[in-house]
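First the structure, which I've put down as structure tokens, then a few questions once you've had a look.
Note that one protein chain is taken out, while the other chains of the complex remain in position.
On to chain A.
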Amino acid sequence: MNSGAASNIYAIPDDLPLDSGQVLSGAQIAYETYGDLAADRSNAILICHALTGDQYVASEHPITGKSGWWERMVGPGKPIDTNRHHVICANVIGSCMGSTGPASEAADGTAYAMRFPVITIRDMVRGLVALLDGLGIEKLHAVVGGSMGGMQALSLAANWPSRAKRVLVIASTARHSAQNIAFHEVGRQAIMADPAWADGDYYSTRASPDNGLAVARMAAHITYLSEEGLTEKFGRRLQDRPDGTRGAKSFGFDADFQVESYLRYQGSGFTQRFDANSYLYITRAMDYFDLAEEHGGKLANAFHGTSARFCLVSFDTDWLYPTAESRHIVHALNAAGAKVSFVELSAPNGHDSFLLEHEQLDRVVQGFIE
């Protein structure tokens, strides 16, 4: 955890004012870039990552050794073509892969832990805009994001309308629903119920709330998949037992079912690369997200006068941010007179579909970005 500082680091020179009224001083942003920036700086694409994502969109993750989280979309000759575009992906503030977050050192030389200010999606974007300023990029060719990344793309378009020509929002929403908040609260309570959480002050101890974080990840992971996808992948199939017995129930509480084993694996794998307090802060930021609320209660106001082109994509089996949420955004953009495209794609894998192989998605992304 938190050793992934191999990225470029940008130290934000000014204090970052936050929605809470607090100020974050001395913040830094860890980021990766791919492809060359054109001389006129017109070919930059900012990719915003999701809740547990990071800046390694198209390069190997330094902790897990796995390939980039969207490598099938971003790279030379890919739909977001790094032969033509300069792709920037930055770790959001509050996270734990090199950007300032609760695990970072505060002014007193110890980790912030729960002294880290509560941040919002707009605060994350403030950090990203500061990075763009630092890189001298006045106007992005496009800002692109799926899930929480889509929230950031929308927030950038609404609050810094001159900074992006194109806004691509995939499997996302303009507000967190009661159900979204409820699932996040389950995750947070799992972390906080872990004795090793220690009110967030676990950085100086040998323990960390891995059990709680793993349970949080397991609960969240279910929301990323569809019932159909889970049924197809696991059904009611049983695990092979340690003694070699195949397909027998243990009449105990081992991971009998393959789906149990899968979730446990996902949960424990996650704790290797993610900080529990970051999970608390970022889920809180997502729960607070309501773009209409920031703009007088009317979502169309958020996009008033925008000259950016928008494209929204949803997936028919995504029950975390269902198509209705994308339509809600599209209607607001229509009301605001914005140029907008929208398509609901068919895919079996629920919310996670945006990260998986999908030829139609590739064509839409490529067509919109060009």
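In this text, contacts are C-beta pairs under 8 Å (C-beta built on N, C-alpha and C of every residue); 3 or more make two chains touch, one makes a residue touch a chain; residues count from 1.
By definition in this document, contacts and distances are computed from a predicted model.
Asker: Consult the UniProt record of the chain that does not appear here and report its protein name from "Aspartyl/glutamyl-tRNA(Asn/Gln) amidotransferase subunit C", "Stage 0 sporulation protein A homolog", "ABC transporter permease" or "Methionine biosynthesis protein MetW".
Answerer: "Methionine biosynthesis protein MetW"
Asker: From the listed residues A:A302, A:V340 or A:L355, report the one that touches the chain absent from this view.
Answerer: Counting the whole complex, the residue in contact with the absent chain is A:V340.
Asker: Which listed residue, A:A44, A:M151, A:L291 or A:C311, touches the chain dropped from view?
Answerer: A:C311
Asker: Over the whole complex, note the residues of chain A touching the chain we left out.
Answerer: 309, 311, 327, 330-331, 334-335, 337, 339-346, 360, 363-364, 366-368, 370
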